[in-house]
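Here is the structure we will look at.
And then subunit A:
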Amino acid sequence: MNNPVLLIIIPLLLAFVSVIIKKAGKWILLLGVLINTVLAFFITTGETIIGGFLPPAGINLVVTQFTLVGVILINSLMLLTIIMSIDLVGKYSVILLTALAGINGMLLTGDLFNLFIFMEITVIAAYILSAQAKKYHHTITYLIIGSVGSTFYLLGIILLYHLTGSLNMADVAAKLPLLTTKELLVPILLIFIGIGVEVKLLPVSGWVKGVYAHANRLIAPLFASIIAGTALFVFGKLFVSVLPLSDTLTMLILVMSVMTFVFGEFAAFKQKQVKEILLFSSIGQAGLITALFISGLVYAAVILIISNVVSKLIMFTIAGAFTEKYQTDNYHSLSGVFVHNKITGIAFTIAALSMTGIPLLIGFYAKLNILIGFFHAGNYVLPVIVLLMTIVEGAYIIKLLLALWAPGKEGQVSLESFAVEKKQLLSVKNTAICLIVALVLIVGGTLIDTTSKIVTNGQPLLGDESPYFIISQSKGGE
Partner candidate 1 sequence: MTVMNFVYGFIILLAAFIFQTTITGFNRKVTARIQKRYGPRWYQQFLDIFKALRKSSITHGWIFDFGVIMALGGIMATVIFIPVAGFEAFPNMDNVYIISYLLAIGMLGMAMSAAGSGNPWASIGVSRALTNMLAYDIPLMIVIFTLIFAFDTASVSEIAAMQQGMGILGWNAIRMPLGGIVAFIALFGMLGKKPFDSFIAPAEIASGPMVEYGGKHLGFMFILHELMTFIEVSLILNLFFGGGSSILVYAIKYAILYTLVNIISQVMPRYKIDQAVKFFYRVPLVFAIIQGLVVIFLGWGVSVWF
Partner candidate 2 sequence: MTFITVLITLLALSVVTYLVSLINNKLGAYFTIVTSLVTLLLLFLLKNSIGQLASISLFTFKLTTVGWYFSMVMVVVYFTSAFLNPFWMKKMIYPAAYNLFYLVSLIGTIGMFFARDFITLFIFWETVVWTSTFIIQMGKSRKSSYVYYVVSAIGSMVTLFAMMLVYQVSGTLEISVAFNALTGQPVLALIVFFTFLLAGLSKIGIFPFHVWLPMAHGSAPHTFSPVLSGGLVKMGAFIAYISVSAFAAYEAFSSSFTIMGIPAPIYIIMVLGAISIVVGTVMAIRQDDAKKLLAYSSVANGGYILIGILLFDQLAFAGGMLHLVSHAIASATAFITIAIVAHRTGTTKMSKLGGMIHKMPITYTVYLIAIISMAGIPPMGGFVSKWLILQGLADHGLLFIAAAAFFGSIGSFMYVFRPLSAVFLGQLAPKHENVKEASIMMQIPMYLLTIATLLIGVFPKIILKVIAGIQAEAGIQEIVMVGNTIVVANGVLDTFRVFVVFGYGFLIALVIFILRRKSRRVTLMDTYTSAEFVHTPELLHYSSNFYAPFERLTKKPYPVLNLYEKVSIKIKEIGHMAESLFSSPKPAVTIFWIIIVFAIFFLGGVL
């Protein structure tokens, strides 16, 4: 019952079923997502062979604590997104199910080429989904950049196969240190660019603005939290436990991810549309997370991914609702929208404040661990950058929140009459879900020990030994 391969097979099976029964597509999708989430809670760490051939020849699914966290997180978020936007699914149930299969495959697989295939499945599903906004030139741009990226990735794996004779991650990881860094440079570089396109590192992610900015209430959270989250987990697995990076390469990648972080936040600071602010902020956060993975702070990166993914889910759903109900998401023309729907506003505010790292929210816990991790690693420059960017992020988030909460021109006390006309943003069901998810952010941020127990339950993630913040430490001498 707890065999991880079910997570991939069931969605695929249901995808074919829903092709046959066209009109019940929605409910099959819901069923598939539900089963997957339930299963995700039952799988245990370990290795499962698929197709009878023993690795390194055959492919296997490797479930470590790191992947377990990823699978549970991504599947439950997928469930939430689908429940919240069930009405928008329409004829996309087949594609969403295949995407679900692809995502679980990417997280679980232990074989490089198998990872390529599942990545392709997910990316193709993403191309089709992004076409929902009828902006085909953005979809084509995404398709071309995506295919160039995956070709680079494919070339990279083949070179690795050529050098090490195997495609199994564990086996490759064992053989790579024996080779000289000169030989390894090109394949690792190719893989980095291939994954980088998907993880949204800045120079190589030109497609993000076009696709995210026009996504609706279903697709936007799908892209921003689920596909982005998976890509980050895959990046972490590859670059921490599989590919050894030489010093210069680490430095270069670190520079690139910090550049992504800084430029992402600055670009977000400039935007006027809610979705564009959020998409550039997620690019920025992706840069920070890759920087954390590269410098080996896996625990801090995982907590940051959780905080980011969850808060982006809420914010993108609500941003999608903005365009749906008010046909615009420019926050000046939406001023005072939360006056009419307070609870949605509260959920949005909690998610936003968690992103800026206000205490007693999980975002703050993530920032704390980032600082402790970097200081422990003796790196004093990056914490300064992280804190400066938090100020920039806090600035544009608060500017956004103030515009949405308090209507009225400068020098005028804001009154309900100045607000934009009254419309129900989200259905009661969705508002309730958003609020519950927001409360998870609070609980996760306050009961820090339970969070860290759930995430790591004891073992260090991917061999990351650096210390992280737990309550007993703060007791000091007592």
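One rule holds in what follows: a contact is a pair of C-beta atoms (placed from the backbone, for glycine too) under 8 Å apart; a residue touches a chain by one contact, two chains touch by 3 or more; residues count from 1.
If you want to know what made the cut, all candidates are chains of the complex that A comes from, given by their letters.
Nothing here was measured: the structure is a model prediction, and the numbers come from that model.
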item	value
Numbered candidate touching subunit A, per complex, among 1 or 2	2
Contacting residues of subunit A [partner candidate 2, same complex]	137-138, 140-141, 144-145, 148-149, 152, 181-182, 185-186, 189-190, 192-193, 196-197, 202-210, 246, 248-249, 251-253, 256, 263-264, 266-271, 280, 339, 353, 358-360, 364, 368, 371-372, 375-376, 380, 383-384, 387-388, 390-392, 394-395, 398-399, 402-403, 405-406, 408, 410-416, 446-448, 469, 471, 473-478
